[in-house]
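Every protein chain but one is kept in place in this view of the complex.
Chain lettering (A, B and C) follows the sequence in which the chains are written, and residue indices restart at 1 in each chain.
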Amino acid sequence: MIRFNNDYHRSAHPAILQALADTAGDSFPGYGVDPWCEKAADEIKKHLDCPDAAVHFLMGGTQVNMTAIAAALRPYQSAVSAVTGHIHAHETGAVEHTGHKIVTLSSPDGKLTAEQAARVGEAYRTSPIREHITQPKLIYISFPTEYGTLYSLRELTELRAACDRYDMYLFVDGARMGYGLAAGDVTLADMARLADMFTIGGTKCGALFGEALVITNAALKPDFRSYIKQNGGMLAKGWLLGLQFYTLFKDGLYFDICRQAVELALQLKAAFAARGIPSYLDSPTNQQFVILTHEQMEALEGKYTFEPDHDVDEDRMCVRFCTSWATTPQEVRALMSDIEKL
Amino acid sequence: MIRFNNDYHRSAHPAILQALADTAGDSFPGYGVDPWCEKAADEIKKHLDCPDAAVHFLMGGTQVNMTAIAAALRPYQSAVSAVTGHIHAHETGAVEHTGHKIVTLSSPDGKLTAEQAARVGEAYRTSPIREHITQPKLIYISFPTEYGTLYSLRELTELRAACDRYDMYLFVDGARMGYGLAAGDVTLADMARLADMFTIGGTKCGALFGEALVITNAALKPDFRSYIKQNGGMLAKGWLLGLQFYTLFKDGLYFDICRQAVELALQLKAAFAARGIPSYLDSPTNQQFVILTHEQMEALEGKYTFEPDHDVDEDRMCVRFCTSWATTPQEVRALMSDIEKL
Amino acid sequence: MIRFNNDYHRSAHPAILQALADTAGDSFPGYGVDPWCEKAADEIKKHLDCPDAAVHFLMGGTQVNMTAIAAALRPYQSAVSAVTGHIHAHETGAVEHTGHKIVTLSSPDGKLTAEQAARVGEAYRTSPIREHITQPKLIYISFPTEYGTLYSLRELTELRAACDRYDMYLFVDGARMGYGLAAGDVTLADMARLADMFTIGGTKCGALFGEALVITNAALKPDFRSYIKQNGGMLAKGWLLGLQFYTLFKDGLYFDICRQAVELALQLKAAFAARGIPSYLDSPTNQQFVILTHEQMEALEGKYTFEPDHDVDEDRMCVRFCTSWATTPQEVRALMSDIEKL
Partner (left out) sequence: MIRFNNDYHRSAHPAILQALADTAGDSFPGYGVDPWCEKAADEIKKHLDCPDAAVHFLMGGTQVNMTAIAAALRPYQSAVSAVTGHIHAHETGAVEHTGHKIVTLSSPDGKLTAEQAARVGEAYRTSPIREHITQPKLIYISFPTEYGTLYSLRELTELRAACDRYDMYLFVDGARMGYGLAAGDVTLADMARLADMFTIGGTKCGALFGEALVITNAALKPDFRSYIKQNGGMLAKGWLLGLQFYTLFKDGLYFDICRQAVELALQLKAAFAARGIPSYLDSPTNQQFVILTHEQMEALEGKYTFEPDHDVDEDRMCVRFCTSWATTPQEVRALMSDIEKL
C-alpha cells in the first residue's frame, strides 16, 4: 500500500532517529532548559532576522494553539478564524475551553482577507454596545491553510496592516509551515516581521512530534513558560523537542524535505489536471484536494491510501492526496501512471 | 418624550413596588430559601402541569443563561444557537467564558428549525472524527426571538423530537416569555413538557429585575443552587426575587400586562403597514422591527424614542419599536397618528 | 423575635425605598449608563481624593469578587487569601471557576499580615521552579474580615508596601465596608490610596442589593464593563444600583447607619464581657462572635435570632450576633438585659 492519506503516518526522518540514538547515553536537565533546546532556538533564529524572538517547543498542534491564544487574550477578547480554521473545526473546542470565543468568518478557500479582518475590527470599534460583545483581538490564520492554499507575502502584509489598524494580534498556525515556505514567496523572516506569534510545525514536517512557537511581540513573551506548564505542554524530557528541531534546522533539512514533498505534490496535481480531474481548490502545497468519482476512487483504493474530505454530489467526492518527507519519487510516479489510466 | 426604545426603561409595575413597600418591615432568611420564593415557585408551577419541576430565581438574563448552560454541559459539549441568538450575539462570550463552544446556525428569522437541529445532531453522530469536534448537546432558542418572531407549538414539538432523537437538551431563553405566551399558541405547560429548561423573564416583563429558571429534566436538577452561587447569581436578599414573581403570577398579572403590550404592538404594526412602511420580519409580539427612511426617522425622533438596529441601505434603517407594561393606549394612539402623517 | 442573626434580613433603609417610589414613573437608559449611576459615582468619589477612580456597580458580593479578580489576573496568576477569606470559604469556588488558584494562608484572626504577603511574594520571586507554580499576583483581604476584625491604617499601609515590593495588587472586599470605616482609623480616601481595587458593600449596609467597585489602578480600568457583562453582573435596569448608592452617599447616610450599628454592637460586646462571656475574637465592628454554653443559647433562642458559627467543645459554641441599620437601640437594650440575666 502506498500512502498519500496524510503527512504524519510515519515516525520521523532518519536523521532524527539517528540523533535520538546518538544521545541515548546522555543526561540532560528537564523541562526545556537544556542545550538542545537552546541550540534549536538559535538555529531557528538564524532565519528570523529578529534576535529578540522567543522560541518555545511544545508537543502538539492543538496544544500550542490553545496555549498561545489563552496566553495572548484577556477573558473578554476573542480569536477570529475562517470557518475552516483548525482551531474552530478540529480542536474539540479547546480555545473555548480556555474561555475564549472564536469569531468565525466564511471563506471560499480557507484564507482570511485583510478586508475581512478590518471589517471585524471596525465593527467592534464602532459598536454602540461594545461591552455586550467580545473584542476581536487575535486574527488566526493557518499557513498553509487546511485546504493547502497559501497566503502571498502581499496578502500577509495587508493582514498585518489591518491588525495594526485595529490593534489585533496576527497568529499564524504553521503546522505545515515547511510546505508553505517551499511553495510561496514568504520566508521565516517575513513571518517574524509580520506575525506576533507563529508556529513551525514538526509533527507533519518530519519530526516524531513537536511544534516550535516563535513569539516576536514583546508583550506576549513574559512568563510564557508558565502558560506552557499550566496547559500541560511542558515535556519533562524537553530536550527531545530541541534535539529534533536542531536536527531539522541545522543544515536546512526542514526546508529540503518540505520542498521535495511540495514538488512531488505538484507532479500529482499536474497528473490529475492532465487527466481532467478537477481540483477542489488551487493548492500549491503538499496537500492536493481533487474531486473523484466513486469509480475512480475504487480504481485507486487497492493500491493507495488517500483521505475522503466531503461529498460533492451523489457521484463524486472531494478527497485529499498528501505528500511528506516520507513520500518517494517512485511512489509518486506509480500513482501518476495510475491516474493516467483512470 | 414617549418611549418605545425598549421594554426595560421603567422600574417595575406598581404592584411590585407596592409589594416591596408592604414587606419593608419584615425579615427573611437569605439566599432564596424563604417563603416568597417558595410561594412564587408554587404559583408558577400551577401553570406547568409538572409537579416535580424545579424553579429557581436569578437576577439577570446573561447570568441565568450562562449558569444553566454551564450546569448542563460537560466540557467537550457545545450549545447550538441561531447566529442571532442572545447567548452568541450579545453576552460578551459568557458561555465561552464558562468553557463551551456555541455552534451557530444561520437563520433568516431568528428561529432554528427542527431540521437544522437534526442535521447538527446527525453530523456529530456520523462523524468519523468525533473526538476532534464538540458534541452539540444543547439547543438554545429564544422565545420570542431577538427579532420578535415566535415558535408555534408545532415547531417546538418538532424541535423536541429532534432533540430526543439526538440526545440533546432543549433550552428556551424566555427573557420575553410573557409576550411570547400572549402572541402564540404555546402555554407554560407546553414549555414544561417540551423543554428541559426554560426561563421566564421578569426584567422585560414588569419586574425590577429577575429571571425564573424552570428545570424539568431530572438530570439537570441536582445541586443546581451550587451552580447559581458559583456563577455569582445568588442574591443575598433572595426574597426580593420571589416577592416579585409571586406578585406577577398570583393573579395572572404577568399574562395580563404582556397581553396588553402585545395588543398595543400589533396596533402599531397595523399602522406601519397601513402607511406602507415595511416590516423587517413578521413579528406577532411586542417588538416591531420596521424599515424607515432617515426622513421618517427624523420626523418621529423629536417625540418618540425607538432603537436603531441596522442600516438597510444608504437611505433606510431597520429600527425597533417596543411596547411593555408601561406603554399606554394613549401613547400608542399618538404614535399611530404620527405614523399616518409620515 | 428580635434579629441579630445577620445584617441582610430586611429589605432596605426607608430612604432607598422612598427613592425607588419617587422614580417609579421615570424612564432611564439601561446597563448602568444612566444619570443615577453617574451621580452615585460622583458622590462616592467625593470621599476618595482620587478623581480618576473608576466606579462600577454590580449586584452581589461573590459576583463582584469573581469579576474583579478574573479581570485583574492573567491565567497563571493566583489570588492570595486568608483561609477564612470569603472567596475561599464561601463562594463555591467561583474564583477557581474563572481559572485561578487561591493561595491560602493561615490566620488566627481572619487578617493577613504584610509579612505573610511579602513571604509569598519572595517565595515566588526566588523560586527555582517558577513556571511550575502560579504567580501570587493579588492579595485579597476583607475589611472588616469575616470575623469582624479590622485592619488599622498602619497595617494596610504595610500591606500596600509589601504589594509594591512584589508587584502584587491589593484587593479589598468591602462587603461590610461601612462598618469597617465606622470602627477604625481608615477612610475611603485611604482605601483609594492603598488598594488597587476595593468594594463598598450595599447589601449588608442598608441597600436592597448592590456592591460598588472602585478601581484606582489605571491598568485595571480598561474595558471593565466588558468583564461585568461577561460575568453576568450587568443589571439591565442599572439605575436601580446607582439610585441606591446615591441615596446612601449623598448626605452621608451610609456612614451614619453603619456607625450606629457599630455603636450598638459595641454595647452588646460590653454586655457580654460584663457577664463574663468570652469573645471568640476581639471585634470592633458590627459582628460579635461570642462563646456561649448550650444552656445560654437556649435561654436566648426564644426571643432572639443569632447565628451558630462552630462548636468550641462539647458544651460550648461560638455564635455570631450582628447589628445593622435595622437594629434599634431598644432591641439592643432588651438583649443586654437578657445577657445580664444569663
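Keep this in mind: a residue touches a chain if its C-beta (ideal position, glycine included) is under 8 Å from a C-beta of that chain, and two chains touch if they have at least 3 such contacts.
Everything numeric in this text was worked out from a predicted model, so none of it was measured.
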| item | value |
| --- | --- |
| Which residue of A:C37, A:A53 or A:M66 touches the chain not shown here | A:M66 |
| Contact with the hidden chain (one of B:Q135, B:T216, B:N286 or B:T327) | B:Q135 |
| Selected from B:P75, B:P308 or B:P329 as touching the chain missing from the view | B:P75 |
| Hidden partner chain, residues of subunit C it touches | 75-76, 78, 89-93, 96-102, 104, 129, 131-134 |
| Touch residues of subunit B, complete complex, unshown partner | 31, 70-71, 74-76, 98-99, 130-132, 134-135, 223, 225-230, 234 |
| Where the missing chain touches subunit A, by residue | 1, 3, 6, 8-12, 14, 17, 20-21, 23-30, 59-63, 66-67, 91-94, 97-98, 203-204, 208-209, 226, 229-237, 240, 326 |
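By definition in this document, only the chains that are shown with their structure count from here on.
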| item | value |
| --- | --- |
| Maximum inter-chain contact count - chain pair | B-C |
| Gap in Å, rounded to a whole number, between the CA centres of subunit C and subunit A | 50 |
| CA centroid of subunit A to CA centroid of subunit B, Å | 42 |
| Sites on subunit A at which at least two other chains make contact | 75-76, 98-99, 131-132, 134 |
